[in-house]
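One protein chain omitted, others in place.
Now for chain A:
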Amino acid sequence: MNRWLPRTYLTLVYLLLYVPIVVLVVFSFNESRTGYEWGGLSLRWYEALFNNRAMVQAMWNSLWLALSAATVSTLIGALTALALHRYRFRGKKVLNGMLFIVMMSPEIVLAISLLALFLLVGLQLGYVSLLLAHVTFCLPFVVITVMARLSGFDERLPEAARDLGASDFTMTRTVLIPVIMPALLAGWLLGFTLSLDDVVVSTFVSGPSYEILPLRIYSMVRVGLKPEVNALGTLLLVFSLVMLILSQWILLRSKR
């Protein structure tokens, strides 16, 4: 009794988590058009997906956006974290707090204010507005990840490097960056994922010139669930798994 109660509970939790994903994967290979009956194994939805040029274009757009947003926010975020960690300056606490506000505030608020800002300055809605918006909400996550890593950083390491003859630049390259590398990687991945599946902010700040995947799927689902979406979901799932395994592998390698 005492033994199988927690087990049942755990099983239920995991079922709840994974059954929908399994269903999605299974039905992506379903010959039948309807989502509730099995019509035999088929790759027709994958074919349909890749023949849908607008869909493929949206996928590339999304990937490119996520890639650039993650990279830009990692660069800015790492420098911000370094500044917050290393220097004392006026308004440091405020700056630190403001990062959290961006992270905690409802997405819809951020979306509206960004849209208002872009309209105000007359920015054409498209790739640039999306990039700016995505960098904005990815930034705090990068900063916090890197700062957590820096908090365990021995302040004497840069001095030791200097003492052994390294210039500031060499010290950064050979000592600082290797130490915070795992955090940079984690922050980048976090940003990439956040950007890739964002709907709310993107809805507001995207334009017709640059369609991205989450919005495309969202509009497809509104007119009825097409099995193509299952195929797409499966592909994204595989992609995320590969990314996850890759990042873990890099982290493990850097620890050794």
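Throughout what follows, a contact is a pair of C-beta atoms (placed from the backbone, for glycine too) under 8 Å apart; a residue touches a chain by one contact, two chains touch by 3 or more; residues count from 1.
In the analysis below, contacts and distances are computed from a predicted model.
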Q.
Can you match the unshown chain of the complex to its UniProt protein name from these: "phosphoenolpyruvate--glycerone phosphotransferase", "2,3-epoxybenzoyl-CoA dihydrolase", "Phosphoribosylformylglycinamidine synthase subunit PurQ" or "Spermidine/putrescine ABC transporter ATP-binding protein"?
A. "Spermidine/putrescine ABC transporter ATP-binding protein"
Q: Touching the absent chain in the whole complex: find that residue among A:V56, A:V109 or A:L157.
A: A:L157
Q) Out of A:T34, A:S113 or A:T170, which is the one that touches the chain we can't see? A) A:T170
Q: By the contact definition given up top, give the residues of chain A that touch the hidden chain.
A: 154, 156-157, 159-167, 170, 174-175, 178-179, 254
